[in-house]
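With one protein chain withheld, the remaining protein chains of the complex are depicted in position.
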Amino acid sequence: MNNDYLWDRTGEPDVEVQQLEDVLGTLRYQPQPLELPAEVQPAARRRSFSALAVAATIALLVLAAGVWIRFYRQQVSPPAIAKEGVNSNQASVTSTPTPMRPDELITGPGNQARLGITAPKRSPAPRHTNRKNILTRRDEMTATQRAEAEAAKDQLLLALRVASAKLNLAQRKTVGAPTSNNIRNQHKLG
Amino acid sequence: MKTLFQSLVRLASISLLLMLCTAIGAKAQSARLQTNTLDYLAAKASQTVDVNIDEHLIQMTARFFSSTNPDEKEIKQLINGLKGIYVKSFEFEHEGEYSATDVESIRSQLHTPAWTKILNVNSKKEGSVEVYLMTAGERISGLVVLAVDPKELTIVNILGPVDLNKLSQLEGQFGVPELDIEPPVKTKPKN
Partner (left out) sequence: MYEVEATADMLLMTSQGNPVMAREAAQISPEALLVKAVLAGNRDSFGRLYELYAPMVHGILLARVPRTEVEDLVQDIFLHAFKKLPTLREAGAFGGWLAMITRNRAMDFHRYTRETVEIKEDHATGDRRKRARAEEILEVIRSLPDAYRETLVLRLVEGMTGPEIALRTGLTAASVRVNLHRGMKLLRGKLGIKEAEA
């Protein structure tokens, strides 16, 4: 079987595929005009969801601002004045890992997601940014992450199919056909 | 002086945490096979499957599986906790497109105490299938399936706690048939 021809009609033509194309082509879509009534309009976007999204974003911003202010205050706090009788070990230090930049969350160090997706290169976030920029970055990160995960879902299913097939092949070769066959909704797409 | 001490303690804590993460990562990494030496086979293969999904991407992707759909719920349960899924599969038009060295480059990584071969099926005509497990205590922490066929070479490497039963039951779902040839379909006579 010539896979190139089946894939994109390049390479040496596959006679069987050509014959099937010739016969099945009689069922091909014949262009028809689209009948779109004049009174039909795209439905307006649901405002409640947008309002909720805005409210959630504002809440997140307030939270982030609170954390940032607290961190900033810790950085600029005056040095402790040594007093007689004060135990120096009273100073409490909490160590937290350096927060990852948005682009690191997508293809950060150690994340070898080889799906051919690379995040657009971004300069490090400046300390003082206006609210609009923060909103834009968060939206981009979320949308891009979502897009990446959607694409990865397909890849993941493919990988699991291959893994399952090979495991079952090994099982069949050793013990024969599997006793249980949990085929469920075989004609239902995920 | 106090500020300097605070900074030093903070730095030490961060370093310790990073070292710990690296150690954990290194342990997980050892379940990961190096298969990039086989990438050149893609140019010769009539069909290539090359999937590399790390833990972060698995977690992101898991959110897109429905908890109400029974098939997707099973998938979600299966991938829960996995650290990585890596598949390389090459199908060739002719035999002899890959060498024994290619296969050995994978097998040699599995000839360590960390890996246990739990299944090995050999057939001169149909090739071989080997299944390896890495365990951490009583839990599986890694799986490798190496399928070697005259016209196909497949390496499946899954990191983390794999449920083998759930994984093998996946075949047949989502419209994927079993590998066996389906029995002939008896068609009704046309009027």
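Labels A and B are assigned to the chains in the order they are written; within every chain, residues are numbered from 1.
The working rule: a contact is a pair of C-beta atoms (placed from the backbone, for glycine too) under 8 Å apart; a residue touches a chain by one contact, two chains touch by 3 or more.
Everything quoted here is computed from the prediction, not taken from an experiment.
**Q** Among B:Ser7, B:Gln34, B:Gln47 or B:Ser99, choose the residue that contacts the chain missing from this document, as touch is defined above.
**A** Only one of B:Ser7, B:Gln34, B:Gln47 or B:Ser99 touches the chain omitted from view, namely B:Gln47.
**Q** Take the complete complex as the reference. Which residues in chain A touch the chain that isn't displayed?
**A** 1, 3-4, 6-9, 16-17, 20-21, 23-29, 31-32, 34-36, 40-45, 114-118, 120, 140, 143-144, 146-148, 150-151, 154-155, 157-158, 186-189
**Q** Which residue numbers on chain B touch the omitted chain?
**A** 42-43, 45, 47-51, 91, 174-177, 181-182, 184-187, 190-191
The rule is simple: only the chains that are shown with their structure count from here on.
**Q** Can you give the whole-Å distance between the Cα centres of chain A and chain B?
**A** Roughly 20 Å, centre to centre.
**Q** Taking the complex as given, what residues does chain B use to touch chain A?
**A** 1-3, 5-6, 9-10, 13-14, 17-18, 25, 46-47, 49-54, 56-58, 60-61, 63-65, 69-72, 75, 78-79, 85-87, 89, 93, 119, 121, 123, 126, 129-131, 143, 145, 147, 154, 156, 158, 164, 167-180
**Q** Report the residues of chain A in contact with chain B in the complex, numbered from low to high.
**A** Interface residues on chain A, with respect to chain B: 3-4, 79-80, 82, 88, 91, 93, 95, 97-98, 105, 108, 110-115, 145, 148-150, 152-153, 155-174, 177-178, 180-190.
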